[in-house]
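Please read through the structure below; I'll follow up with questions.
All protein chains of the complex are present and in place, except for one that has been dropped.
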């Protein structure tokens, strides 16, 4: 009855109710049918994936894809591993990982940084505040991927040290940990940076104005907190490449529209072949082509 | 890929399995995508609503809407409160409440009463049997809204008294409670009414024929019970404006087709703007325009 093979997106979500946000974006990306699963555990994945790869003919596998979302990045990563382990040689379908929008948010934030830096981060110093969360960690990884020297900040030095080591191992780059629990430590940690990205919780100020004003070399500041008070004092949620007298600023809403574009484009990309894994880096590259 | 913004209806249902009935009507009302959630508790609502209001652009919010259904009106009302509390200023979507079809059934029943009364209920006496259930309560409210003096009957006088007071408080009108546990009380309670609506359980006779025959002033009787024996003896489920020798009668099926039309029209109405709350009164007004 159907003319072209319908595009099916299978949404795997560890949360009890599969995310409405992820579903709306999937629909707006143009998928035809959305199979939404909530409460998905790694042990549930194999049967679901086999149902995806053993139904349509091999040449039609690109019209079925998997989106892993929800509110918990670690749970999502465990599902991604289970999905990959369920593939059967060339019998696979494309997969996107974006719990809590962490990958697409990090991609959009770093693209805005790149825009503010006129397209190059090579040999620049960049710092990430609240770097140990899923978004912060991915922002740090992407900044390093673009050639920046990246400092990762956290209230507890031990946490940022563990993160720096973990990121170093997975990327082969050097990450410098710093502590953000006192104004002195924060000012010292940020001394000389061209870029600051704040990836903290809603309504928590990570960087007070009196420290920002001493960052003489600062060129770009991105604050991903949409709820007042700001994560970087002086940056407003709706800021979009606003000159703050020396540096350019983006707020959460200023980054958000690009994030949505990346999310939609990434879902459309899933249906171009049956062998893609769209994680943080792939989301960034997709954004680079549309940004 | 999609041309117009697809219409998404989010079905929130407290029951474990979201209602098939509500889903079929949604599809037949022309929605493009239905996101069905079962086992929804008030504490689940905020995340779901935020996913609905923070995805599409503001001018596209009218293409997303929420339907609250299921088998339990009280549980549905709690979800509606949670939905409204999750809105964020102008960031909201339209919502319809119709658990067990109570609002649309009450609206259709009262529209039939109005039809039988040639369009006016002003200064008429109307009685509702089994008024303490969700449909009966709404029928009483709508009859009063149209200017009728409304009597609310229940087997236990205390229950109808509580209802009369509660309806009085919420509407500013006077409701008269009466008892239906004996033939004498029932006959006395119905004395002089022009309208009787029976909103009782399936297969329970609320009004015996020998009492109906003594209601000299009766002009319209509506029985919402579809299962034999009738709620009002002598009224058949398929009756649709049947002259019973003095009064006009409608049975459950005679009211049902209008109820379905109201349900579908109300869902379509949801997508006309992003700020509607369609509860009993709004369902009635929608029905009035199509009835």
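Letters A and B mark the chains in the order given here, with residues in each chain numbered from 1 onward.
Convention: a contact is a pair of C-beta atoms (placed from the backbone, for glycine too) under 8 Å apart; a residue touches a chain by one contact, two chains touch by 3 or more.
Everything quoted here is computed from the prediction, not taken from an experiment.
Engineer: Of B:21, B:58 or B:88, which one is in contact with the hidden chain?
Structural biologist: Hidden-chain contact among the options goes to B:21.
Engineer: For chain B, which residues touch the unseen chain?
Structural biologist: Touch with the absent chain occurs at residues 15-17, 19-25, 27-30, 34, 36, 71, 260, 268.
Engineer: Spell out, residue by residue, where the missing chain touches chain A.
Structural biologist: So the residues of chain A touching the unseen chain are 1-2, 5-6, 8, 10, 32-33, 35, 37, 39-40, 44, 47-52, 54-56, 64.
In this section, only the chains that are shown with their structure count from here on.
Engineer: Rotating chain A so that its CA atoms sit on those of chain B: what angle is that, to a multiple of 5 degrees?
Structural biologist: When the C-alpha atoms are superposed, chain A turns by 120 degrees onto chain B.
Engineer: Could you state the distance in Å from the CA-based centre of chain A to that of chain B?
Structural biologist: Here chain A and chain B have centroids separated by 46 Å.
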